[in-house]
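This report concerns only the one structure given below.
Removed from the display is one protein chain of the complex; every other protein chain stays in position.
Let's turn to subunit A:
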Amino acid sequence: MSHDHDHDHDHSHVPPDPALRVQALESLLTRKGLVDPGALEAIIETYSNDVGPRNGARVVARSWVDPGYRQWLLDDATAAIAHLGYQGRQGEHMVAVENTDRVHNLVVCTLCSCYPWTVLGIPPTWYKSEAYRARAVREPRAVLREFGLDLDDSVDIRLWDSTAEIRYLVIPQRPAGTDDWSEEALADLVTRDAMVGAGRALTPDTAGGDA
């Protein structure tokens, strides 16, 4: 290593398989009393069961049926989202941005993988990939086509590179033909990808099942 990497540590112990490395580290940390195994399970359980894209979907569905809530969400997303019970780690400072016929929003973090955990959970692999981080900011239209979204040049893309602690939630457009749908049924149309801007909300046709 070069001399300016003075924080680098010894890697002679590192097992070639990261799964083994993680297992060895967990064993060391729990036996040393640095980590309570129950605390680890609580965190894994929280993001497996309680915190995920259903949270964001409920926020979006509310914004579709309640214009007052939508305005609040656009003005002060942190408070409006907390009002529905979603707050905490990686959602401390939220901003909501809305897609329209003329504007499409897409979120990336080019420097790491900043993502609104409170409303979307842990980011998917593609969001964390080098390809997405490198390309979304430079060629968002090509990237969106890989997700199956072909935007006309008349639609402006607003690309949010969320490298500070502000976290972004995209409000997708409400699909046509859902005027009489309940908030709960609408929430089922709101996908994680739509709330990152990598897709649209499902339509009554694509959602499958009944509403």
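Quick note on the criterion: contacts are C-beta pairs under 8 Å (C-beta built on N, C-alpha and C of every residue); 3 or more make two chains touch, one makes a residue touch a chain; residues count from 1.
Operating definition for what follows: contacts and distances are computed from a predicted model.
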Which of "Polar amino acid ABC transporter ATP-binding protein", "Phosphonate C-P lyase system protein PhnH", "Fumarate reductase iron-sulfur subunit" or "Nitrile hydratase subunit beta" matches, in UniProt, the chain that is not displayed: "Nitrile hydratase subunit beta"
Identified contact with the non-displayed chain, of A:99, A:162 or A:178: A:162
Positions on subunit A contacted by the hidden chain, ascending: 1-2, 4-5, 7-10, 12-14, 18-19, 21-29, 31-36, 38-44, 46-48, 51, 87-93, 95, 110-113, 118, 122, 124-126, 128-135, 137-141, 143, 146-148, 153, 156-166, 198
